[in-house]
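A short write-up of the structure that comes next.
Missing here: one protein chain of the complex. Every other protein chain is in place.
Which chain is which? They are A and B, in the order written, and residues in each are numbered from 1.
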Amino acid sequence: MELSLVVSGIETGAFYGLVALGYFLFLRATAAVNFAMGAYVMFAGLAYGYFSEDPSAPLVLGLASAFGAAVLFSWITEDLILRPMARRARDEFGAVMAIVALMFVIEQLAGLAFGRRPLLGRELLDGALVVGSLAIDYHDLLALVATLGTFAAVAAWLKRGRYGRMLRAVGDNEAAARALGLPVRRVRLVAVIATGLICGLAGILVAPQTALSFQSHLSFAILGFIALVLGGVGTPWAPLVGGMLVSAIEAASARYIGGFARDYVLLALVILVFSFRPEGLFTVRVRS
Amino acid sequence: MEAAKNLIRAAALVAAGWTMLGSVQAAAPTGDPITIGVVEDRSGAATFYSSESVKSVKLFIDMINHGEYLFASSAVGTAPGILGRPVKAIYEDDENNPNLTAVKTRRLLENGAQIIFFVSGSGSTLQGRIVCTEQKILCMAPTNVSAKIVQPPNNDYIFTITPQSETASAVYVEAWKKLGLTKLAFIEDESATAKTVADAYRKAFEAAGLSRVADEQVEASARDANAQLLRISAAKPDLIFDLIQSAPSSANMYRSAARLDLKLARWGTNTITAQPKIWQLAGDAINGLLVVDNLAPDNPNTNQVKAAYQKQYGADAPYVFLHSMVWDALMLTKKAAEAVGSTDGTKLRDAIEGMTDFPSSYGQKGNLLNFAKERHNGAGNKGNVVVQFAHGSPSAVWDVYQPN
Partner (left out) sequence: MLVSLVLSAAFLAYVEANAYRQDLGMLAIAYALLALGMYLPLALCGSLSLAYNAYFAIGAYAVAIISHAAAAWMPVAIPIAVLISMATAALLGLVTRRLSGFHLAVATMMFGIAVHTWLLNTDSVTGGATGIGDIPRLDILGWGLDRGPLIAFGVILVWLIATAIGRLRASLVGIAMRAQRESLVAAAANGVPTAALRILALAVGAGIATLAGVLLAFMNRFVLPDSFAIKVVFLVLFMPVLGGLATPWGAVLGALLVVAFTLGFDFFQGPGSLTFGLLTLGVLLLVPNGLLGGLAALVGRRRST
């Protein structure tokens, strides 16, 4: 039985990891910590759940709306909000507030579009793999494989892809990248769209695993962010490690201390990690 | 779009009016409308059930205006409207935020409301009822289960209809005694409502000599409840008592329980029966669950109101106890207003405090509501019905025990 806790912990960790990967790419591209990431994931999950509720509806409708919505929101955040704001000399908290405002706009839009009720998406694969007393849904296996595949793809893209390599240059030193004549804006756009796709995928994968509502986004955003900081930004695989760690701590505290302690444990974790892991710490600036 | 919707609604109303004219020959209500102010939650955590209550407020006020009282005509007569005047409702959204409830309630009064219905969360009602006392206005919280609402302070003008945990707990105790179950495991979420209800049950069960071997909390947006269920399973209880209020968490918990293949008796509260979305999401995982609910399939009163409700909202619109509670609250209000000939809050309150044996649309057959000066919750033992989930819905009345 304890084994099933491990299995669900890994599933959850993979999910946090995907959200953190979204943060990671967005941060690389725009130097902003995009707290609205949780809202993209939630919206995508609700869209997928909404359109897959009717078993006769084509699956592609739900998939397309989930990816479409997440990419659209990601693009809006960068191109319509952060970029115009960065042109002016603004303080960092201007960006923080804009992102928080956007988060609530998306929350309420989701409530209006999909109803203020919980939704569960259709599993991408039916059935379950039975190993002894343990049953693992094929969907969950698929989610794990898709998550690992995404990480591998992003890592390969950053290492070898044309825009991926440029993205590293843009993220490391924007002024230098500009001076070298790199198409900074286009590189950013590609990364922002990739972020949207990752959030869309995370939403689609999680929607059949857990009932979502229009208020699910805040905990996604918080846990994804903690995973990002915990893992650091050294390699594209770091968010996955961070996600697994957060999930393990969460599950262990719920199992051995009790569910009531979760908020206290997370607070302690945040303060400890943020304060004593300088390599995970970076001063976030909305472009200078 | 909105205009078209209104047009359709108006046409439906006219059509409904004509059919009604055929059956009930009563004068249409005239004069200034009597205004009921409704505090609802349109955007917060209570939306899941608040929106259901609002649907029934809308329909049942319509029925009052057409003099359609079904079984309740034995108590309220057949005259349409209240005091011969039409009834209308105005609404305010308090976002289930207690900081806003008092001011939204006052706003309703400012806009002409003479009576207030709270259909948002229990916390909202606790903070909003202060306005009822200050302004001496009759307030109804038909769907809230917290017993604190009708306890001092500021309880002078507020009434509730739903059986409170105090009476429901006696039913659980009796039922478990019959089955020989003594060791309980509580599972709840971290919402204020869950905490309030759970505290009341903890107290009642302790007094009854039952032992609690686990108290687990699930976070409101938890993905699953595996860790909590494992802790419960390790504590070796006789049964799990589910007090989770949030529909997504609740559904996730039943899915976790099914996944872990827990072989434990499972009992829950009427929060689950109030939210059909939970059963739909939980699927087969919920079968076997026993709940002290407030609806019995063989209660003719319930079935009359249910038929009217499903005629309006479609045959597959789930009918839950919240709808019956709103019905009873409206009928009580009409009866009281006509008994005292006004909408004066103090007179209405005194009238309701004097109501006994009022026919109810929920509970077991023959359930009656009784109020008194120190008793602002009208429910009795027959308001509770033990039901069991089968085929994904609370469809079977439990044959082992029913309260009397």
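The working rule: contacts are C-beta pairs under 8 Å (C-beta built on N, C-alpha and C of every residue); 3 or more make two chains touch, one makes a residue touch a chain.
Quick caveat: nothing in here was measured; it's all calculated off a predicted structure.
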In the whole complex, not just what's shown, which of B:Glu174, B:Asp199 or B:Asp238 touches the removed chain?
B:Asp199
Contacting the left-out chain in the complete assembly, out of B:Ser51, B:Ser73 or B:Gln135:
B:Gln135
Contact partner of the left-out chain, one of B:Lys58, B:Lys88, B:Arg107 or B:Lys347:
B:Arg107
For the full complex, which residue in A:Ala98, A:Leu119, A:Ala177 or A:Leu245 touches the chain that was left out?
A:Ala98
It is residues of chain B that touch the chain not shown, namely 42-43, 93, 95-100, 102-104, 106-107, 109-110, 121, 123, 126-127, 130-131, 134-135, 146, 148, 152-154, 190, 192-193, 195-196, 199
In the full complex, chain A touches the hidden chain through residues 33, 35, 80-81, 84-85, 88, 90-94, 96-98, 100-105, 107-109, 111-112, 222, 225-226, 229, 260, 263-264, 266-267, 270-271, 274-275, 281, 283-285
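The definition used in the following text is that only the chains that are shown with their structure count from here on.
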Inter-centroid spacing, chain B versus chain A (mean Cα positions, whole Å)
38
For chain A, which residues count as touching chain B in their complex?
1-2, 4-5, 8, 12, 15, 108, 111, 116-118, 120, 133, 135, 206, 209-213, 215-216, 218-219, 251, 254-255, 258-260, 262-263
Hey, which residues of chain B end up touching chain A in the complex?
42-43, 45, 47-48, 51, 190, 215-228, 230-231, 233, 247-249, 251-252, 256, 259-261, 277-278, 281
